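Here it is, the structure in full.
Every protein chain of the complex appears in place save one, which is left out.
This part shows chain A:
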């Protein structure tokens, strides 16, 4: 879980920095990384790597979603009428 979290965290950072249009995918990957990082911290042997994965995933999620998130109620409403 710790390794997976670190890998997903790095992928989400890369998506957030270089492929902003795919923020949704980066956000989903980042959130999965956060969950795995938190669960990975429960194993004392891999706590360090899991914490690194957790932090990378948070940074990646923020980078991806800060550019991507729009007012859900508004966009949903506009989409329904389109």
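Criterion: a contact is a pair of C-beta atoms (placed from the backbone, for glycine too) under 8 Å apart; a residue touches a chain by one contact, two chains touch by 3 or more; residues count from 1.
Here is the rule we use: contacts and distances are computed from a predicted model.
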item: Omitted chain (choose from "Acyl carrier protein", "Branched-chain amino acid ABC transporter permease", "NADH-quinone oxidoreductase subunit I" or "Prolipoprotein diacylglyceryl transferase") - UniProt protein name; value: "Prolipoprotein diacylglyceryl transferase"
item: Positions on chain A where the hidden chain makes contact; value: 21-25, 27-28, 31-32, 34-35, 38-39, 41-42, 62, 65-82
